[in-house]
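With one protein chain held back, the other chains of the complex are shown just where they sit.
Every chain is named by a letter (A and B) in the order it is written, and numbering of its residues begins at 1.
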Amino acid sequence: MENTIYILDLIGTFVFAISGAICAAQKKLDLFGVIIIAFVTAVGGGMIRDVLMNSHPMCWMNDTNYVWVILLAVFVTFLFKNEIGKLSKTMFLFDTMGLGVFTLLGVQKANLLGFDPVICVIMGTISSVMGGVTRDVLTNRIPIIFQKEIYASACMLGGISFLVLNHFNINEHINFAITLLVVIVIRLMAVKFKLRLPVIKDNLLGRD
Amino acid sequence: MENTIYILDLIGTFVFAISGAICAAQKKLDLFGVIIIAFVTAVGGGMIRDVLMNSHPMCWMNDTNYVWVILLAVFVTFLFKNEIGKLSKTMFLFDTMGLGVFTLLGVQKANLLGFDPVICVIMGTISSVMGGVTRDVLTNRIPIIFQKEIYASACMLGGISFLVLNHFNINEHINFAITLLVVIVIRLMAVKFKLRLPVIKDNLLGRD
Partner (left out) sequence: MENTIYILDLIGTFVFAISGAICAAQKKLDLFGVIIIAFVTAVGGGMIRDVLMNSHPMCWMNDTNYVWVILLAVFVTFLFKNEIGKLSKTMFLFDTMGLGVFTLLGVQKANLLGFDPVICVIMGTISSVMGGVTRDVLTNRIPIIFQKEIYASACMLGGISFLVLNHFNINEHINFAITLLVVIVIRLMAVKFKLRLPVIKDNLLGRD
């Protein structure tokens, strides 16, 4: 199981890095910019989580496989730029899987460190979404995650599911699998049925 | 006195969170985006301060009251969106009070950890202003605090006042009260008399 999680984590890192590289390329960044954006997209969420929880050293600083996987992702993006656009469904599936794995690892780590369940769910969500937020800040956009799609909500519900099953001492392997499934199924359904979170609509709040 | 400071801190968190939620709503973010922006506005300054001073765990990760206060603030913003606009004077007063409390807590913490007075004042200022800076970066604006109002200067003078009184062993309760007053009075006067800091006016520096 540990190996499976590790491999899923690397695949998630790879796919997140590709999404970062594509985003950077659209903004006409050069090779260095593309690598940095791919990097923060892939490991930025975990970095912010680890800084907040004071958990050192961070995984990619201890295990350079993460660095190589990210560089590979940039290389693949440069090489197959024409093909990647056509693989959007495959990419979306891997991205959703990465989302699940990152949530799982974040909530599990916070739980092991003894944080309150509310904080654990927040840490799981930070792991999954803050990489994309940093990507969008660095490329001068309002983070897309703040504007559309049940993306973070899927992570939060996955995190809650993990904690509930963990509380009832469900077998860890089964818990991992169910948590992954919760995140993946909610996100797939959200996209299929175009679910979105409410927006404060009133205009009395003023405008800039 | 400790209880008073704690309650003022929670009120400050609440008001800062509302200011974040309003700002996010103006940018048409969805519920998740509003919560995140409310969150970083309220506790972002303290987080950056604690990361820099290596002080763990952070208050909101140890005391979930902060999390609930922020969620309550978002809820109140959604519910009373029409009324909040009319309460701008009340909001401004609470915001100024939050500013004072955050400055006080930051400079006191840095002082207890033995940092140089200059660093203590910087830490007090970071506590109060970096939440708003992060809010503005995440909503893709140049931080408003860099452009208008004697906002940070009030925090710096409050921090200096705290250290001077502390140096002369003034009773802690009196010191707390005076520091709060310094921040509040300076900000109120700055707004009343439209005081602003100077800007480098020359055009020879070029433009982008």
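By our rule, contacts are C-beta pairs under 8 Å (C-beta built on N, C-alpha and C of every residue); 3 or more make two chains touch, one makes a residue touch a chain.
Computed from a predicted structure; not experimentally measured.
The residue from A:L99, A:V137 or A:I186 that touches the chain not shown here is A:V137. Touch with the chain omitted from the figure is made, among B:T4, B:N62, B:S88 or B:Q147, by B:Q147.
Annotation: of B:I11, B:L71 or B:V137, B:V137 touches the absent chain (contact as defined above).
The set of subunit B residues touching the chain not shown comprises 51-54, 115-116, 118-119, 122, 133, 137, 140-143, 145-148, 151-153, 196-200, 202, 204-208. Residues of subunit A in touch with the missing chain: 21-22, 24-34, 36-37, 47, 51, 54, 56-58, 61, 64, 67, 77-78, 81-82, 84-85, 137-141.
We adopt the following convention: only the chains that are shown with their structure count from here on.
Rounded to a whole number, the gap between the C-alpha centres of subunit A and subunit B is 30 angstrom.
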